[in-house]
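Note that one protein chain of the assembly has been removed; the remaining protein chains are unaltered in position.
Chain nomenclature is as follows: A and B, assigned in order of appearance, with residue numbering initiated at 1 for each chain independently.
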Amino acid sequence: MSEKHDEKNHEPFIKDWTYVQKEELNAESTTGKTISYWQDVRRRLRKNKLAGGSIVVIILILLASTVGQTLTGKSYDAQQLSLRNMPPVIEIQTAEDGTNFYIHQDLKVFLTDQHGFITDEIPPVSASLADKLFTYEYKGKTYNLSFSGEGIKFEDENRQPLPEKRKIWNKNYLLGTDSIGRDLLTRLLYGGRVSLLVAFLVTICTLVIGVMYGGISGYYGANLDIVMMRLVEILMAIPSTIYIILLMVYFGQGIYNILIAMALTSWLGMAQLVRGQVLSLKEQEFILAAKTVGVSPLKIILTHLLPNCIGPIVVSATLSIPGAIATEAFMSFIGLGVKPPMPSWGILSNEGIGAIRSSPYQILLPSIAISLTMFAFNFLGDSLRDAMDPRQRK
Amino acid sequence: MTVDKLLEVNNLRTSFFTFSGEVQAVRDVSFSLNRGEIIGVVGESGSGKSVTFLSVTRLLSESGKIVGGNILFEGEDVTQMPTLKLRKLRNNQIGMVFQEPMTSLNPTLRVGTQIIERIKAFNKRISNREASKRAEQLLEMVRIPEARKHLNSYPYEMSGGMRQRVMFAMAIACNPKLLIADEPTTALDVTIQKQILKLIGSLRDEINTSIILITHDLGVVAETCERVVVMYGGMIMEEGLVDEIFYETAHQYTVGLKKSIPDVNKVGGTRLFSISGSPPSLIDPPKGCPFTARCDKAMRVCVNHCPPYFQLSPTHRSMCWLLDPEMPSNLAVESVQ
Partner (left out) sequence: MLKYISKRFAMMVITMFIIITATFFLMRAIPGGPFSFDRALPPSVEEALNAKYNLDKPLIEQYFDYLLSILRFDFGPSYVYFGRTVNEMIADGWPDSAKLGIASSILILIFGVPLGIVAALNQNKRPDRAIMVISTIGVVIPSFVLATFLLYFFSVKLEILPTFGVDSWKGYILPTICLAVGPICGITRLSRSSMLDTLSQDYMRTAESKGLSRSRIIVVHGLRNSLIPVVTSLGMTFAALLTGTFVIEKIFAVPGLGRYFVSSITNRDYTAVMALTILSSAIMVVAVFIIDIIYMLLDPRIKLYDK
C-alpha cells in the first residue's frame, strides 16, 4: 500500500482513531434553526429600505386624507371669490410706512400683515385702461399699478418701486386657492380621501368578487370552469377603459357610480390569478385528504386553499390600488368620475389643467399627490412580491 | 507511462457566489482522461458532477466562477482560453449532452436547424444542402427513424427519448474528441434508458471519441465504462477501474452507493437501500471528510481532517482514513466486517 499525502496535509497532527457517534455528528452538522416562510418574508421586507419608506409615505398619506381635512378648518366647497387663484407663495412689497401689499396677477392689490396674512383688498381710486395704470390710495399715500408690456409694476407716488420685496408663504391658504376661491389644501386632502376611498373599496370588491369567482371556478373545475373562464376571457377582450366609460355614461357621474363601474370591471385579473393558484393547489395531498374526510367545499376553499395562495393575492391587491387611483383620476379627469364640487385628485387635475400657465400650482399639486401615492403603493407591492418570491429564498 | 492524455483537470475549484454566500460546489478535483477512454462519474444529487464538467467547457451560469486549478484539454488550459478559441473548443472538440432532454432543446426552432447551426458555426464553406445531409446522417446515427422527416420537427413533437437522441446527434455533429453525457438517462423511463446506453456504446465504436458518462447509477457505469470516478460533496472520493471500484471498494461512500444498486436477480426483492442522511452544506463545508456525518465508521480524525488520497494501485485511489497504514490494526479488522 503506497501512501501519497497532499501538500497541504504536511502539517503533523494527532490522528484520533476513536469512533464518533452518529448523534454527536448530527448535532454538530445541523446549523441554525429553520425559519418559517412568513418570518422569512417579514425579515426580507424589513431589510428593504424602499418598502419601509413606502409604508411611511402611505401611512402619512392615509393620515392626511382621513384627519387632515378637519384640521384645516375650512370646507372643501366654500368659495371666497375675491381670493381666487391665490398661489401658495406670495410676493409682498413693503412701503416706507410699513404697509405690506400683495399684488395679485389679476391686477388686484391686497393688504397683508408682515407674516403674509391677507387682511383686505383695496379698490383703485382711479383706473385708466388706456394708460394701463391704476391708482390706489392708502393711509394718505398714493400708489400706482402699471401693467404695460414689461409686466405688472407697483410703485409709489413718485413712480419709484417700494423699498422692500420678499416672498412669503400664503398664510390664509397654505396651498393657495383654485379658480373660484376654494382652499386647495382642504380640497387636496378631501380629494385624497375620495380617491383613496374609491381605490380601497374597489380593491376590496376586486378581492371579494375575484376570489369567489376564481375560487369556485378553480375548485369545481370541469365544465363550470370552462364556461366561467370563457366569460372572463370575453370580458377581458373589451378594453377596460371603454367598459368603464360606457357604464359611467349609463350611471352618470358620482362617487358611488364610479365605484360600482370600477368594481365591475376590475375583478377579471384577480379571478384568473386565484383560479390558477387554486388549480395548482387542489391536487395536493392535504386538500385531497380534507376532501375525502368530507369537509365542505366552502370550508376547504376558505381554510385550506386561500391561506396557501394568499401571497400572490396580497401582492396583486396591493398593486391594484395604484391602478384604481389612476383609473379614478383618469375618469374624473375626463368628467366621468366623481361629481363636482366633491373633489378627487382627478377632479382637481381637471380643474387645474386650464390654468397651467397662470396658476401652475393648481395642476402641479394634485399631480404630485397622485404620483407620490402611486409610487408608494407600487414600490410596496413590488417589495412584497420580491419578498415572497420563493425563487429567491435561499 | 506515456498514454496520451486528452483531458487533465488539476485541483479544480468552482464556486457559485450567491446571496447567501459562496457555494463551493467543486473543491479540489483532479483527474485525467485518456484518448478513446470511457469513464463514469457517479455520485448523489448535488455532489458536484454537473458543475465539474460544466467547468470543463466554462458553461457555468453567471454566478459560477472557477476559483482555482486548471483544465488542460490536449495540453491547453481551458481556463485561460480566449473567447474565440473557447468557442471552437466547444464547437468541434467537446460535445455535451445535458441532463434535461425536455428543456435542453430550443422549443421554437426545428431540430434540423439546431443541428445545422453547429455544423455551420465554424465551417462557412459547407453548403446548406450538405449541412442538412450531414444532419440527416447524424439523426440516422442516433437511430431516429425517418430522419429526413424529423429534421423538420419541433422538439415538442418528440418524446423525451427522441429528444435525448437529438441531443446526442447535436453533440457528435462535429466529430468531437470528447463527449460529455450528463445523466442522459435520468429523466427517461427504464426501457428508453437501456436504448440510450446502447447508443452511447455504439457511438464510441463508430466515431471513436472519449466519453464521460455522468450518472447517479453505479449499475449503469458497470455496464458501460472502463473507469469510475466517485464524487461526493464536491470532491472525488474514490477513483479506479470498474473492477477495482466494485470488488476492491475502498471508500465507505462507494460502499453505500453499491448497496443502492437494484439487484436484478432478486425479483420483487427487498426495498432499495439508500444512504441515510443528506449531503453536507457546500456554503460552509465540513472541515474533514465530507461523508463523515453519514458514515457508519466515522472516527474523530474524520471530523476535523480531510484524508489524503491513498493510492491502492496505479489506477485506484481513495480518500478515507480507514486506509491509513498508521491506523491501529485492531480497528482495521473491525472495520472490514
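We take it that a contact is a pair of C-beta atoms (placed from the backbone, for glycine too) under 8 Å apart; a residue touches a chain by one contact, two chains touch by 3 or more.
As the structure is a computational prediction, the values presented were derived from the model and not from experiment.
Contact with the chain not shown here comes from a single listed residue; of B:Thr57, B:Gln193 or B:Gln252, that residue is B:Thr57.
When you scan B:Asn11, B:Ser45, B:Asn106 or B:Ser278 for touch with the missing chain, the hit is B:Asn106.
When the full complex is taken into account, the listed residue touching the unshown chain is A:Ile245, out of A:Leu197, A:Ile245 or A:Leu279. Of the listed residues B:Arg87, B:Lys198, B:Lys259 or B:Lys287, the one in contact with the hidden chain in the full complex is B:Arg87.
Residue positions on chain A in contact with the hidden chain: 234, 237-239, 241-242, 245-247, 249-250, 322, 326, 329-330, 333-336, 349, 352-353, 356-357, 360, 363-364, 367, 370-371, 374-375, 378-379, 382, in rising order.
Residues 57, 59, 61-62, 86-92, 96, 98, 100, 103-109, 117-118, 121-122, 154, 156, 167, 170 are the ones on chain B that touch the missing chain.
Quick note on the criterion: only the chains that are shown with their structure count from here on.
Chain B has its Cα centroid 55 Å from the Cα centroid of chain A. Residues of chain A touching chain B in their complex: 1-6, 9, 13, 15-20, 22, 25-26, 28-29, 31, 392, 394.
On chain B, the positions that touch chain A within their shared complex are 18-20, 277, 280-281, 284, 286, 292-293, 297-303, 305-306, 308-312, 321, 323-328, 331.
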